[in-house]
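Shown here: the complex without one of its protein chains, the others still in place.
The letters A, B and C name the chains in turn, as written, and every chain counts its residues from 1.
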Amino acid sequence: MWTIFFIASLERYDVKAKVYVTLKPSILDPQGKTIAQALQTMGYQTVQDVRQGKYFELDLDSGSADEARQMVAEVADRVLANPVIESYRVEVE
Amino acid sequence: MWTIFFIASLERYDVKAKVYVTLKPSILDPQGKTIAQALQTMGYQTVQDVRQGKYFELDLDSGSADEARQMVAEVADRVLANPVIESYRVEVE
Amino acid sequence: MKFAIVVFPGSNCDHDAHYALTEVLGYEADFVWHKETDLHGADAVVLPGGFSYGDYLRSGAIARFSPVMASVADFAAAGQPVLGVCNGFQVLLEAGLLPGGMRRNRDLKFICQYVHLRVEQTDTLFTRNARVGQVLRIPIAHGEGNYYAPPDAMARLEANRQVIFRYTAPDGALDDAWNINGSTAAIAGICNEARNVVGLMPHPERACERVVGSTDGRVILESVVTALTGEGALA
Partner (left out) sequence: MIDESTLVAHGLTQDEYQRVLDILGREPNLTELGIFAVMWSEHCSYKSSRVHLRRLPTESPRVLQGPGENAGALDIGDGLAAVFKIESHNHPSFIEPYQGAATGVGGIIRDIFTMGARPIALLDSLRFGPLTDSKTQHIVEGVVAGIAGYGNSIGIPTVGGEVAFDESYAGNPLVNVFCLGVANADALILGRAEGVGNPVYYVGAKTGRDGIHGATMASAEFDDTIDEKRPNVQVGDPFMEKLLLEACLEVMETDALVGIQDMGAAGLTCATCEMGSRGGSGIEIDVALVPQRETGMTPYEIMLSESQERMLFIVKQGREAEVERIFEKWDLHAVSIGQVTADGLLRVRDRDAVVVEIPNKALADEGPVYNRPTRRPDDFEERQRFDLATLTEKPPAADALLTLLASPQIASKRWIYRQYDHMVRTNSIALAGVGAGVVRVKGTNRVLAFAVDGNGRYCSLDPRGGAMLAVAESARNVACSGATPIGATNCLNFGNPERPEIMWQFAEVVDGIAEACRALNIPITGGNVSFYNETDGIAIQPTPVIGVVGLIEDVSNVLGRVFSQQGASIILLGDAMPGLGGSEYLKLVHGVVRGTPPAIRLEREHALQRCLVSLAQAKLVQSAHDCAEGGLAVTLSECCFESGGIGAEVSVASVSDTVPHDVRLTVALFGESASRVIVSASPANTHDVLARACDAGIAAAVIGQTGGDRLRLSVDDAPVIDAALSEIERIWASGVAKYFEGRAA
């Protein structure tokens, strides 16, 4: 038992994953719009548009980067983003 | 007048900037913590920790990438992030 | 007639729904903890308002994975009545039991106030005692109630007459100034294609007694009883 556990634990990696979630481009983003307007009012005239999204950092303890990538994609699709209104991007280090 | 304006407008670039805002590491992130727990309960046992941040995409109409970088850093510091509890990172394409 | 009121961690209108259904309207109601999978033999299920899981991530996003939701989905699939109020509506959207999603309110603020709702359709289990065009005065209390569905889904919603409530002026006129949170097509509530699952952002359970300001919410809770038992049917 001890040895097996020991070997298994040797094979785990600390993996960092990042997930970016934004409203789909066709959907009006009330937060982004308000920020863009406020920035223009504040004198930042070069700002054309702002979109606000969410950003997640996940610390994983994975068998491999591939395993992690697959799992994070699933988590992003099922949980972190709502595919009805949002799109997402996953990065695994 | 007309010519000057025309030339000036020729010199503008469409620049895309991204700003990533995260809570400083020592600050409690209740959202991230709750998400991590939920993922573990759902069977994603390899998830050790989750931190949630904000992600902004800015469309600018700038004189140069450098000008844009400086402006976005200022905007991030003044408006997009709350420097008391958050740190940020700026990327300009 | 028995209701099941699902309690998620962070639900906070569960007791209000229970009070309205039992003390005010005289029906039976049981709380069902989100880890349960048995709906206590209820005839109708209510997903109450609140901040399930603190509304962290997105409203309703975590709650929809609770064990009870599989039972709620089966219950809904069997054609039985399910009502989602506010956060409960958001859970139904996240669970895919109703189409669409929610954005932050147009003015980015949490809003708590009375609004006017126009009843658009009465052939659902929760509006059958109302009149088409009837205007109900019911409070809202939410920060993310700005309804959105993609154009094709919107077209289906309208074609199937699934939009049940819209935000309107007090006289029932559609007017963007009265579309309190900026929802697409001023949508305040919708039903599924089978018309047994209804979700709405306003809180009918807060509008069941004169002493707290309105009784207009009763018709929604009473309709389902009429539908199932015939009690209180319109002449």
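To be clear about the criterion, a residue touches a chain if its C-beta (ideal position, glycine included) is under 8 Å from a C-beta of that chain, and two chains touch if they have at least 3 such contacts.
It should be emphasised that the depicted structure is a prediction, and the values quoted were computed from it without experimental measurement.
Chemist: Among the chains you can see, which ones touch the chain that has been omitted?
Modeler: Checking the complete complex, the chain left out touches A, B, C.
Chemist: If I consider the whole complex, including the chain that's not displayed, which of A:L39, A:L60 or A:V90 touches that chain?
Modeler: A:L39
Chemist: Touch as defined at the start, partner being the missing chain; which of C:M1, C:A73, C:I111 or C:A153 qualifies?
Modeler: Looking across C:M1, C:A73, C:I111 or C:A153, the contact with the absent chain belongs to C:I111.
Chemist: Using the touch definition up top, pick the residue from C:Y27, C:F51 or C:Y167 that touches the left-out chain.
Modeler: Result: among the candidates, C:F51 touches the missing chain.
Chemist: Contact with the hidden chain only, please: which chain A residues?
Modeler: Interface residues of chain A facing the absent chain: 31, 34-35, 37-39, 41.
Chemist: Write the list of chain B residues that the hidden chain touches.
Modeler: Contact residues on chain B toward the absent chain are 23-24, 26-30, 33-34, 37, 79, 82, 84-85.
Chemist: Residues on chain C that touch the omitted chain in the whole complex?
Modeler: Counting only chain C, the missing chain is touched by 9-10, 12-13, 15-16, 19-20, 23, 33, 49-51, 53-56, 108-113, 139, 141, 143, 203, 205-206, 208-209, 211-213.
The rule is short, and it goes like this: only the chains that are shown with their structure count from here on.
Chemist: Which chain has its C-alpha centroid farthest away from the centroid of chain B?
Modeler: Of all the other chains, the one whose centre lies farthest from chain B is C.
Chemist: Using mean C-alpha positions as chain centres, tell me how far chain B is from chain C in Å, no decimals.
Modeler: Their C-alpha centroids are separated by 36 Å.
Chemist: Could you grab the centroid distance between chain A and chain C? Build each centroid from C-alpha atoms only and quote it in angstrom.
Modeler: Computed value for the inter-centroid distance: 31 Å.
Chemist: Can you give the whole-Å distance between the Cα centres of chain A and chain B?
Modeler: 13
Chemist: Which residues of chain B are in contact with two or more other chains?
Modeler: If we look for residues of chain B contacting two or more partner chains, we find 35, 38, 42, 52.
Chemist: Where does chain C touch two or more other chains at once, residue-wise?
Modeler: 57, 62, 65
Chemist: Considering only the defined contacts, which chain B positions touch chain C in the complex?
Modeler: Interface residues on chain B, with respect to chain C: 30-31, 34-35, 38, 41-42, 52.
Chemist: Looking at the complex, which residues from chain A come into contact with chain B?
Modeler: Residue list for chain A touching chain B: 14, 20-22, 32, 35, 38-39, 42, 44, 46-62, 68, 71, 75, 79-80.
Chemist: Which bits of chain A are touching chain C when the two form their complex?
Modeler: 23, 26-31, 34, 79-80, 82, 84-86
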